[in-house]
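A single protein chain has been omitted from the complex, and every remaining protein chain is retained in its original position.
Letters A and B mark the chains as written, and numbering starts fresh at 1 in each.
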Amino acid sequence: MTQKIFKPLIILFCALILYACSGSKEANSIVYGLTLAPSGIDPHLNASAELGIPLSSVYDTLVFQDPASGEFVPGLAERWTISDDALTYTFYLRHDVTFHDGTPFNAEAVIANVEYTTNPDHHSFKAALMLGPLASVDKLDEYSVVFRLDEPYAPLLDALSQVYLGMASPLALETWGPSEYQFHQVGSGPYRFVEYVPNDHLTITRYDDYQWAPSIYDQEKASIDTIVFRFYEDSATRALALESGEVDVIGEVPHLDAARLDSGEDFELHPIAIPGQPLQFMFNTQRAPTDDVRVRQALIAAVDRPEIVATIFGAYSPVANAPLTAVTKGYTADSPFPDYDPERAVDLLDTAGWRDDDGDGIRSREDEPLQIQIVAPSWGLNSEVAQLLRAAWEKVGATVELEIAPGFGPLNEAQAAGEYHLIGINLFDSDPDLLRPFYTSDGFYNWSGFTDAELDGLLTQAAQATLDTELRWGLYAAAATRIRDQALLIPIRDYVNLVVTNNRLQGLHFSAQGWFPLLIDLKLAP
Amino acid sequence: MKRAADLLALSWLVIIVGLAVFAPLIAPANPYHPIAEPLLSPREHFPLGTDGLGFDLWSRLLYGCRISPGASMLAALLTLSLGSLLGFAAAVSGGLIDRLISAVINAALSVPALLLAMLLVAGFGPGLTTVILAIGLGGAPAFARVVRTLSLQLMEKEYVYAAEALGGSRLHIAIRHLLPNAAGHIVSLATTHYAWAFMGVTTLTFLGLAGDPSLPDWGAILNNGRAFLIEAPWLVLAPGLAITLTILAIHRIGASFTEPKLPARIR
Partner (left out) sequence: MVSFTHRPETSALRTVVRRLLEGLITAWAAVSVTFFALRLAAGDPLSGLLSRGLATRAQIEALRLSLGYDAPLHLQYLRYLAGFIRGDLGVSLYTRRSVSQEILSQLPATLELALAGLLIAVVLGFVLGILSAWKEHHCAGKLSILLTGLATALPVTFTGILALYVLRSGYSYLPEGSVRPIQHLVLPALVLGFATAGGIARVVQAGLRDSMRKPYMLAVQARGIQSGLRYLWHALKPSLPPAISMCALQAAFLLSGTVITETIFARPGLGRLLIDSILDGDFPIAQGIVAVVAIFYTLSHIIADLLSFAIDPRLRRRA
């Protein structure tokens, strides 16, 4: 009798499994896991690094950058010349390129792209800024175009090698306009954009007529037919997605999961070092007590950074010791940030006048307790780092308040309100000029509020030293020393993206920016 | 058997309260400071190991005794006050006021309570206080409805008619006659509701709506443990069991109010 009652349950269970099993993967397609769903995915307008993962293969750029040597190689431009005063760049374009919608690629297409990107009504958050002091783009003839700058601008070629300045079909840009174009993107790259359903998936398929692969690609044409991108914002679920076969490759896998997956036979780990800024917290130099350089130095000395990195990031991330990560051009190891030295921290605080006279464990000066406010973004394990920073600083007698900003908007808001002593912010780029908005007096991201003519001079000069790379790196080294001496930030770790693939995939390698896979070279294992 | 269960439930709750009160004295470590290497197992680090940042799990759970049951108690109290007030007011006033209040209650009941609470958190902004407020407000409509029904039933009783006949005002009757008789039912209802509020608060903190991820609320600890599920399952087991046992205990206590009590001899 009892069994008869259980029958419906068993039937239901079987039916459920059968239903759930329906729907299988096509043979020659893979699923790539992305880690956050950007609010907009038009590379000309939006700043997210995530969008570059699929779209770097949808667009070609005028030049490409060799990931190994950092050298610039021809892309859509066969060759180019730079004038002696570094103000004029002439690009001679390929004649044989057509966009995915059949429109021919030529000088007018380049101009249309630049106009679309720099149009102030379109609110480009990254691409337009990457063009720097661009004055004009003019057509020389059908396949030649001239970029004129107001001032020398060394990062220009690097900028032009990135997906944000990828060349899109002028017809598509015109037809769809800035808000709709992101759903109908047309480039000339090895993959064609098919569709994007926000928060759900993005699909690209191979472009069969691709014939202008740059030298940095191993293959002339893509082998995998279709790549579907899905979103996995919750880091605890990324390993899950791999293990269940839901995705074939995914990045930013937590280090424990990555190690575990790598130790088995079914998965492979590709740790990719990312150029740009390390995970860091910038000091607010305009607010007591962090307006005193001795306090800042004390706070840095009070933290055992290698231990924090080992706890949170395991063995895969080098400790950061400079405002740039070690793999970035222009990085120097000559002026590292000081090591953990708790005694020095105590000395500095004492000297600066912060003492614990009443024995309550909290230092004070003139009846003001030593209060530190940290604002940490919620992504990239920043909040975990902040929690350990808080513990370290409470040990040396500070009271620490921690605020987590759940998104970039709230982070910006907190910064504008000025109520922070430390704030977590970092950007990635293959060119060290990304330091300029952070460390020049009127820089857009000068969240430390530090104004220094010397630093301004160094960074501006470095931005203009187009033709003399030795000079450039020297200037950045000097800037790094100044930044270190002034203790403008506490650097934590160099970013290493832990990308894990399953056994179906071979040939995964990444662009010079570190984040963007060269999807054309992906192959399915035989 | 039931008696033993009641006793266990009561003891568990007493223990939790005791731990909460004496947490700063008992806890071996500061719940916000790392005490050892991360992810040590209970065998390596007595008694419950360390979490992903090296914090002592036992200390965090101890401090969580103050936060999770306390926050849900506050929320439940809010529901109790607001819900009882509305329910009574509706029943005793009758007429237009009753219909107005009932309409608002029924409208609010058309939205699942937990989702309504989440919506309120959306409005107030994430944080522990807003979670308390949201769960407190979200549970009020259902509570109010039951109190109203209860009051209406009680008002049909003879002694109310008698009081009215003797010339008492409605408010007077309500306070002197309804309240004492309703009190028992309401306490039992409140206890069951406390279990719901507890589950609600821990769920919202689990989902990250309490803002500060370092807060040692049991729901938040459970969520933090997810990332280390394979390597350190105790990080999930401990808070999960704590939550479950507390809910079980509250349910048991609530049920014991409504069950008829047999004299010891008959069993």
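Rule of thumb we're sticking to: contacts are C-beta pairs under 8 Å (C-beta built on N, C-alpha and C of every residue); 3 or more make two chains touch, one makes a residue touch a chain.
Values in this document were obtained by computation on a predicted structure and should not be read as measured data.
Peer 1: Which residue among A:D234, A:E401, A:D468 or A:D485 touches the omitted chain?
Peer 2: Only one listed residue reaches the unshown chain, and that is A:D234.
Peer 1: Kindly state which of the options A:N28, A:Q211, A:Q286 or A:N412 is in contact with the chain not pictured.
Peer 2: Residue touching the chain left out of view: A:N412.
Peer 1: Of the residues A:N28, A:T81, A:S136 or A:S179, I need the one that contacts the missing chain.
Peer 2: Counting the whole complex, the residue in contact with the absent chain is A:S179.
Peer 1: Of the residues B:I16, B:L116, B:A182 or B:A197, which one touches the chain left out of the display?
Peer 2: Answer from the full complex: B:L116 touches the omitted chain.
Peer 1: Since one chain has been left out of the picture, which residues of subunit B touch it in the full complex?
Peer 2: Interface residues of subunit B facing the absent chain: 103, 106-108, 110-116, 118-126, 195, 199, 202-203, 206-209, 219, 222-223, 225-226, 229-230, 233, 236, 240-241, 243-244, 247-248, 251.
Peer 1: Touching the absent chain: which residues on subunit A qualify?
Peer 2: Per the touch rule, subunit A residues meeting the hidden chain are 1-2, 4-6, 8-9, 12-13, 16-17, 19-21, 24, 39-40, 123, 179, 197-200, 230-234, 237, 240-241, 243-246, 378, 406-410, 412-413, 415-417.
Quick note on the criterion: only the chains that are shown with their structure count from here on.
Peer 1: When the C-alpha atoms of subunit A and subunit B are each averaged to a single point, how far apart are the two points in Å?
Peer 2: That pair's centroid distance is 44 Å.
Peer 1: Considering the complex alone, what residue numbers of subunit B touch subunit A?
Peer 2: 30, 32-34, 37-39, 52-54, 126, 211-214, 226-231
Peer 1: What residues on subunit A touch subunit B, complex-wise?
Peer 2: Where subunit A meets subunit B, its residues are 235-236, 254, 256-257, 260, 311-312, 378, 383-384, 387-388, 390-391, 394-395, 402, 404, 406.
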